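A single protein chain has been omitted; all remaining protein chains appear in their positions.
Now for chain A:
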C-alpha cells in the first residue's frame, strides 16, 4: 500500500493522464477548470467568473470592481437598496469612534499597544486585500487606521475590548489592524454599538506560534448598516479563533477570511446570529488552505424569528493543490422559530488535492427538534421552559467559545432578551 501511495504521489501532477481528462485527483470536467491558479487574478477563472473561490477578483482599487447589480454571486442574497449607499456613495462620513480597554471598562492588559497611523503604515495590507466593491471603497476612503499590537510572547490575562461606537448615519469607512506577534496570546473583542453606515476592513496578522482570538460583536442599534471584511493571515504553527456575533442592526454583512501562509496553523471560526423581523444578517466566510498540514473547524449557528427575518451563511473552504494533509470541517445550523423567516445556507468545499486528512461540511436548517422537546418535557420541564432551554443550548454553544466571562454574560443576556421579545 505504501508503495502505491508513493507512486501516486510522485506521478500525480506531471505524468500524462492514463485516460484523457482524468488525473490522480479525478476527473477534469471541463478544460475551463484546468487553468493555472492565479495569485492576483483580475476576473474569475478561465473565462468563467467565480468558477473557483481562488479566482475571485481581489484588488485595493475601487475602480477594478464593477458597480453592483445584485446578480453577483457574492451579493445575490444582499438587499442592495438597504445598504444606504455603501456600494455607491463616497464613504466620507465620520467613522465610529474607537476606544480600547479591558473588560467592563477596566484598563487594557499591560503591554498591548494601540496606535493611530496613516495610510502609509507598513502594517496596512499585510493580511487583507478587498474582495468586493464595498470593501475596496472603504480601503480607498479611510483616512487613518487603528493598529492594535500584542507584543511577542505577551500572554494577555484579560480580554482586549475594542469599543466601536457609531454616532452618524453618513456612509463611512474604517480600518483596523490587529497584530499578534510571535508566541503571544490574547483575546481581542471588536464591540460594535450605536448607529452607523459603515464599511470596515479588519486585518489580522497572526504571526508564527501566536494564539489569537478575535470576537466581533455586532450589537448595533436597529437602523445600522455594517459591512465588515475581516481577513486573517495565519503564520506557522499559529492558532486563530474567530467568533462573529450578529445580533443588532438593520443589515449586517460580515465576511471573515482565514488564509494559511505557513504549515501547522489551526483555525476555528464560530458564528452566532439571531435575526428578528425585518433584519438581514449575512455571514460569508472563507478558509484558504494554501499550504500543507493545517486544520480548520467552522461552526455557525443562527436563530430566526419574525416576518422577513433573513439570515445568510456562505462557507467557502478551498483546499489548494499544495495543501496536502489538510483537515477541515464546516457546519452551519439554523433554527427557525416562527413562520415568515428565511435562512439561506450554502457550504462550498473546493478540493484540489486528494492527499488530505479529511474534509467535510454539514448544513441543517430546522424548526425546533420535537424529540429534544419531548425528552426535556418527559423530565417534567414545562414546554415554554423546555423551548427556552433548547434555544439557549443551541446558541450558547457558541457563546461558550468566547472565554471572556464578562462578554459571555452580556451576550447570554442579549440572547435572553431576543428570546423574550419573541415570546418563544
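Rule of thumb we're sticking to: a residue touches a chain if its C-beta (ideal position, glycine included) is under 8 Å from a C-beta of that chain, and two chains touch if they have at least 3 such contacts; residues count from 1.
In the analysis below, contacts and distances are computed from a predicted model.
According to its UniProt record, the chain left out of view corresponds to "Fe-S cluster assembly ATPase SufC" among "Fe-S cluster assembly ATPase SufC", "FtsW/RodA/SpoVE family cell cycle protein", "Energy-coupling factor transporter transmembrane protein EcfT" or "Xylose transport system permease protein XylH". Interface note: of A:154, A:376 or A:404, the residue touching the hidden chain in the full complex is A:376. When the missing chain is restored to the complex, the residue among A:89, A:140, A:266 or A:397 that touches it is A:397. Contacts to the hidden chain, counted on chain A, fall at residues 369-372, 374-383, 385-386, 389-390, 392-397, 400.
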